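Omission of a single protein chain aside, the complex is shown with its protein chains in their original locations.
Our next item is chain A:
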Amino acid sequence: MIALYTLMEGVIAFFLIAGSIFALIGSLGLTRMKDFYMRLHGPSKISTLGVGCVLLASITYFSLLDGGPSLRELLITIFLFITAPVSAHMLSKSALHQKLARDPRTRGDPEEFQEDHEHSVEEAPQGDSKLP
């Protein structure tokens, strides 16, 4: 029985550390990236992987404490998994509506930017990228 508790403690510690490292990497991406459209990538990783791992750790801990399954934290996980893409979509739509400046390395050619392309004759097409 003691061996089981030690094993589950290790599992909970692993989930906690993994979730917090994911959250730190996502926030670092939010701080360091150049462009709004690049910055949008980080927070989706936080809300799915980071908080998902912490909530899994919480489920494991309280299930061990109660001696039975306690699945209430799964509500927050499901809610975040549903709402994170919706809010990211709304944010990108509002950014495209405001026509925020973008890095030349940002790919894609949405409708909202195409009026600018007609006036500037083939200025910096997408092959300009230094990335492979």
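By our rule, a residue touches a chain if its C-beta (ideal position, glycine included) is under 8 Å from a C-beta of that chain, and two chains touch if they have at least 3 such contacts; residues count from 1.
Everything below uses one rule, namely that contacts and distances are computed from a predicted model.
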| item | value |
| --- | --- |
| Name under which UniProt lists the unshown chain, selected from "Amidohydrolase family protein", "Heme exporter protein C", "Multisubunit potassium/proton antiporter PhaF subunit" or "ABC transporter permease subunit" | "Multisubunit potassium/proton antiporter PhaF subunit" |
| Sites on chain A contacted by the missing partner chain, in the whole complex | 9-10, 12-13, 16-17, 19-21, 23-24, 26-28, 30-31, 36, 39-40, 42-43, 46-47, 50-51, 54-55, 57-58, 61-62, 65, 70, 72-73, 75-76, 79-80, 83-84, 86-87, 90-91, 93-95, 97-98, 100 |
